[in-house]
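A single protein chain has been omitted; all remaining protein chains appear in their positions.
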Amino acid sequence: MSEIENGVTEASENKEAITSLLFQLADDDFLYAYRGSEWLGLAPHIEEDVASSSISQDSMGHAAMYYKLLEELGVGNADDLAHLRPAHERRNSILTERVNGEGFYMETPNYDWAYQVVRSYFYTQAKKVKVDSLCQSSYKPVAEVAVKVKMELYYHRLHWETWFKQLLSSTDVAKKKMNEAITRVMDDFGDMFSFGIQKQAIEKYKLIDSEEKLKENWLASIEPVFAALQMTVPTIPETLANNGRNGEHTVDLDEALRTLSEVYKVDPVASW
Amino acid sequence: MAEEKAFYQEYEVFSKRTPTSTFQYQFSLLAPNEEMALVLAQENFMRREPVVDIWIVNRKHIRKMNVEEKLTLRRLDNKDYRTTKGYGYLKKKWRHYEQEILDEKEILSWGGKRK
């Protein structure tokens, strides 16, 4: 198959597939970074607070690169795409939109560090699997971005894997919380490798490996860690209540969108 | 010595900016163990500068000098014979033989291509 060049317009089907995939990538990192940023100042200790904020920033930076690709495709201005699209147009996975715990961030929220660790570790591994594949994408611009994103994922993985392993090798309380978090994260993992209704086109144009291949790679990537912890690798659910890739979301996303666009929406045309 | 459970252990952080530079002391941080300290080091102290390597050392493994020991570090300023300063007269001598002195700059340049 010939490589798809920057122009993309030869077939509108291509463009739709590319746009859909880019929204999935951009929205995932954007929401993941947003949830990470709510943790600012509230991590278990100060040094960790500083370190994990870098990961949120990197991830927001990755989202910005994907939104920029969409902007270059003429889909819209990157900031508008990030701030103005309603929930049903968002293509992020359910996992990335989930709240960090009970309570609003402006009051006294009750965030769960076990959930933060498990979500981040599983998400980062999934992102790594996708980014590795995207480096070979037939769509050159995304392959170029993927090469850059990959560079920062080494640290993200090391960071979350260290937390994941250490907490699961510690006290009974920690193990219990971590296992509960694994269950909650896996309940939402059904659309992580889904391409939604664009599956056929995305796979046909070799924009990225197939859903099945990505799942397989993800399971293979976490297997050694689970083996070392003498734990069973979790299963990715086959059926799902909502598929974020098709714009089906939970109320958690509505709340996030209200907050993250609050100032921007005061005047979307103004310069901020 | 009494045993106690501690989350806050003190680690000293050292880093290398480029492959050719030497390790430099950065600062100390608190972490529950060595692996965690290593994972936290760069983002805490080197967010805006390049790093190619990091060392961390648990502070309890550092043998420090006390004030009296620091007194052992002082030296008189009469050791020209250890430096080129004591051999400054050579330049003039060599000029007499119409030769340039092989000073530090010249000698350290010999590592390059033959000129």
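For clarity, chains are labelled A and B in written order, and residue numbers in each chain start from 1.
The rule is short, and it goes like this: a residue touches a chain if its C-beta (ideal position, glycine included) is under 8 Å from a C-beta of that chain, and two chains touch if they have at least 3 such contacts.
As a working rule, contacts and distances are computed from a predicted model.
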item	value
Listed names "Cysteine-rich domain-containing protein", "Monovalent cation/H+ antiporter subunit A", "1,2-phenylacetyl-CoA epoxidase subunit A" or "sn-glycerol-3-phosphate transport system permease protein UgpE", matching UniProt entry of the absent chain	"1,2-phenylacetyl-CoA epoxidase subunit A"
Touch with the omitted chain, as defined above, among A:G61, A:G76 or A:P237	A:G61
Which residue of B:T20, B:N66 or B:S109 touches the chain not shown here	B:N66
Absent chain, residues of chain B that touch it	1-9, 27-30, 32-33, 36, 44-45, 47-48, 64, 66-68
Hidden partner chain, residues of chain A it touches	34, 37-38, 40-47, 49-50, 53-54, 56-57, 60-61, 63-64, 67, 78-79, 82-83, 105-108, 110-113, 166-167, 170-171, 173-174, 177, 256, 259-260, 262-264, 266-267, 270-272
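Definition applied: only the chains that are shown with their structure count from here on.
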item	value
Centre-of-Cα separation between chain B and chain A, whole angstrom	42
Interfacial residue positions of chain B with respect to chain A in the complex	7-8, 29-33, 35-36, 39-40, 42-44, 47
Chain A residues within the chain B interface of the complex	45-48, 50-51, 53-54, 155, 158-159, 162, 166
